[in-house]
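A protein chain is absent from this complex, but the other protein chains hold their places.
The letters A, B and C name the chains in turn, as written, and every chain counts its residues from 1.
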């Protein structure tokens, strides 16, 4: 089951694309043409097809099985959305065509914005961020711009981030010069308003709070926290990675949020694609709306108009996040998802996601330990490794053993505030039958781990995957990041 | 790796299609409406997706590996052709739309016909047959119609069919009342003109000859046989299943053929799709052309016109093979294939197919036995089981052992004239590296079979497939052809 | 050439291994004077872009059903197919696999065939179904041959409501096989006296419902009379969706049910590929044509599926086979099965109700147009109207106005004196706007 690399089977003179050599002409390259070979192998079309089909067969996807990766929201990706995104009117349109030839694209962006704003009860949305982390950056930049506009740019430079936050939060804040101060974790899994208040002061620019949080809980003091933050002159950034739990049930704008990114590839099911592309629009409160970056679409004299430059805008955009207008292909998919579900379907999806997670929780709570007690969770349920104590089986071992049972592991060792965390998010896409099978399998595995009779089943796992456990230390110690031609065989050895 | 049946996981009230119930209205069903439940389960879209993706993972295809199925021509299926067949102008057009709204469809059919006629040097082509066997039927019907037109319908009712022919040949002839007389096999693999001559008489309507034949050989006396057939007042039907070996190298029309079907799904690479759809256009000589069935496209006053009824035709169509115009979707794919290859590419493809087969032959001839001696073959090479004598390993065992090595078996036990036949057709889609690996694997297997040290590796094979060997006898003895609900568990047993 | 992996260097090396000088040494059995020296008179290879342009240009000369108000039926129907269907049937492992003769590595195909057979049996109300025929028309031809084998008689009676193409296929086959066919006159009202044609010499009666004019037929009396005379009732349908709403042919006593499955999962495709559904009473199973997939177990006792009862088939029985069919409609059956699985009973029956409701709405609207008379007392999603002008002309005029209004009966039955009749179909894709457009255009044209 070793598939060779294209470099091992390709040839420099082979091509899978038929092109005719141009007629003779005088190049205008000013002597800057390439002199050496590039070193790229080519394959014919049949070889290419087989190579990548075989590679795909070594992957696990939502379509092949339950994918309980907490915080990642691996839900069904409808193919209708793929079909829509490929309409020539969307896929084959250039970002710099005359605006008169892309009215439909602007309409789509506007409609998407309307849906996002309605679902969050916020004022405006910056569509262009390319993924969740990029959206965080956008939101925090808007906050920074607002603070600078208030003349507090030098003094307000602290951002509060709970220990349980995604790593992107502190990384984002640090990237643009904020000083990150952690909000310590409590043993109930919630951020407490008094902890926040203790940290607040004229130096605090914002809090970055994930809600529902990474422990799978809705921050039950969110309204109080928002009020405290605002009272202190700071802004409330909400990490929207888990928005999918509450779409149609609660609106961030009602909870005092000033900025929140939305992962279209989680909440609205644009495919994860093995690590992207994502899309991370940011909704903004009225206080931050004026600072939204270019470009944006606005209704002007009854016509949708694209505002591309700061000079054009009545507002005070803080700059630009990316070339062009962002992830159009993802916008189409997300809007297709929202149109399909409708207000009723989206609400139901949130409820089913929460129901499924709690069903798993209730069905495993006697065997698995919960760090914050046995209480309802949102769309994902968090266990820790207390129950594995003294078995010699780690969270990692247990997760890898799941692979042999045909399942993708849950999220492990995150959030960091919990020891040996196991974060399970079944999503609303799973049927009850599928959950029952999953639960039964986990229970069997848990029993096996606890009896300790077959430790190797865990510590050696996986056995039945395309690869056994991989040596990550070796990879990091001596990084081999690209293929290099094998050295010629040495002539004679001693 | 047991995937349940949809009937085991589906529910009567579940649907993966959102439709709104119509407003109240008065039906016009005259009391013939359904009273009982149908018994069809439904699945949501995510469940459906996963179910069929998982089923697909139990299949082997060209895209997943070399598929050396002799006589079946499992070559690369270009995805360009799939894309073209899905253009709304082809896929979303109704066969009975006004002719003025389908000019492009008629143009395509005409262009396809032009390619087929040019490649075969025949006069006309009946496009409508739905697959190879249907094309045979069409060709033989044309022959029968011609014979009836000559007033010999009662007297000429014998069709000569070599023993090595595909089963469809005698079945087709018998279906429309011909008496099948076998042409005996010779030990050189060729049909001999003297054997044919011995059988010829005023009762013979036609010969059905596969050329290149099912032994992988080009019938080297084909011209003489054609002459003898014609001299006897009979027609020469050529089974075109193996046309792919000689496209661009020789034209059936030059060889005296009167009718030949062309498997678009073999020669021109429309996908086999797990058993269809195929497409079997029939090219006809001038002698048979007038009898081509409706519908056909003809150039009339400079305009392409669809002739749909016998009354319209200047010709004497023998009737109709099917509703509408045949396999349009396959026509598009086949024409896309032909346009892509061009005259040069098609000839090269034939040469490469023959080259690849002979390369396999030359690389295995020392280990495998060839029933008709070690001589060049066409696009496929035939071995028999002489070399397995006394090993306790059968052709079937050997083929199943190939599965464990990651290969689809070759065609086995066909043609029938050879004991334990193994018919290998690599096709032109395979690279030399792929063939070398295949050859090495077969050589290893052959050595293992001959040494006899590990007979179980063969007799028990496959071990590493989605299923072990299946009990076909049981399936036939007590046919279970559909799912039935399990009987309710009996209350208490003794 | 992008599809050919061999390089010239490979070719030279391989010829050397084979031990010949040139490629033509391998073609030595072809008579020298017949071996082509030059390329045939066709263009040379083209890149993808160029091929796309040529074929797209041809495609653009056709009017897609989705682009206009569309009411064309008569044996092929415009339905909406979920995106999931087309995605799944394009999976390499389905698309590029062969007929499942090696069941160990073809369980995917075999299991969906088993699911398909079960769905078709349920839908038709029959005991057993095969793994598909080419389409409804050829399936009907095969059904008649099967009835001859079962009854050992060779005379078929065809209803005047049978789709003329289907009748032509039966007649062609019967003529060639020297079997007898009694074809009744076109029966616009669905009231023909077919019972009187059934006697002890008849092998089968072939009745379509909804018939080609859209009328629903009560099969029960026909089945009853056929049974008494030892003849079989072959029930035909061209619109599979109708079975979601109508009493199944099986429950009405049909012996063989055959029909077109295109409506579920398959595009219009200008006539093909489609998928023939074929079901029968299980006592006739050994006389059935086509492939059958059956359940069994593997060497480890695991459930699995195989093609079975192949002793009926041509590759085993040769000239004694029940049919010459080989390749059938594999991928179209998959599309059917997936779409049917998505629909489920709830979805299919609702889809059928929508179709019927839309047709009723349309009939009521057209009945109000001067020069249009709706003829049907009963129908499902298609009916016949009498126009005040020749239908073929009207349809062309409608097409000029961007409305594809239906199928003139004269196109199916030229010379039958039915030139003023138009078949009009309406499915779930038709909107109120579509219907209004047709009515308005008819008003202008008539």
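Convention: a residue touches a chain if its C-beta (ideal position, glycine included) is under 8 Å from a C-beta of that chain, and two chains touch if they have at least 3 such contacts.
Note that the structure is a prediction, hence the values are computed from the model and not measured.
Enquirer: Where does the absent chain make contact, in terms of the chains shown?
Expert: Result: the unshown chain touches A, B, C.
Enquirer: Looking at A:19, A:149, A:286 or A:440, which makes contact with the chain not pictured?
Expert: A:19
Enquirer: Residues on subunit C that touch the omitted chain in the whole complex?
Expert: Subunit C touches the chain not shown through residues 2, 47-49, 52, 80, 82-83, 87, 90-92, 342, 428-429.
Enquirer: Which residues does subunit B use to touch the chain missing from this display?
Expert: Touching the missing chain: residues 11, 13-20, 43-47, 49, 53, 78-80, 82-83.
The rule is simple: only the chains that are shown with their structure count from here on.
Enquirer: Quick check: more C-beta contact pairs at A-C or at B-C?
Expert: B-C
Enquirer: Suppose each chain is reduced to the average of its Cα coordinates; what separation in Å results between subunit A and subunit B?
Expert: The mean C-alpha positions of subunit A and subunit B differ by 47 Å.
Enquirer: Where the CA atoms of subunit B average out and where those of subunit C average out, how many Å apart are those spots?
Expert: Subunit B and subunit C have C-alpha centres separated by 19 Å.
Enquirer: Please set out, as single numbers or ranges, the residues of subunit C touching at least two other chains.
Expert: 1-5, 45-46, 48, 82, 84, 86, 92
Enquirer: Show the residues in subunit B shared as contacts by 2 or more other chains, in ascending order.
Expert: Only 45, 49, 53, 57, 62-64, 76, 78, 340, 429-431, 434 qualify.
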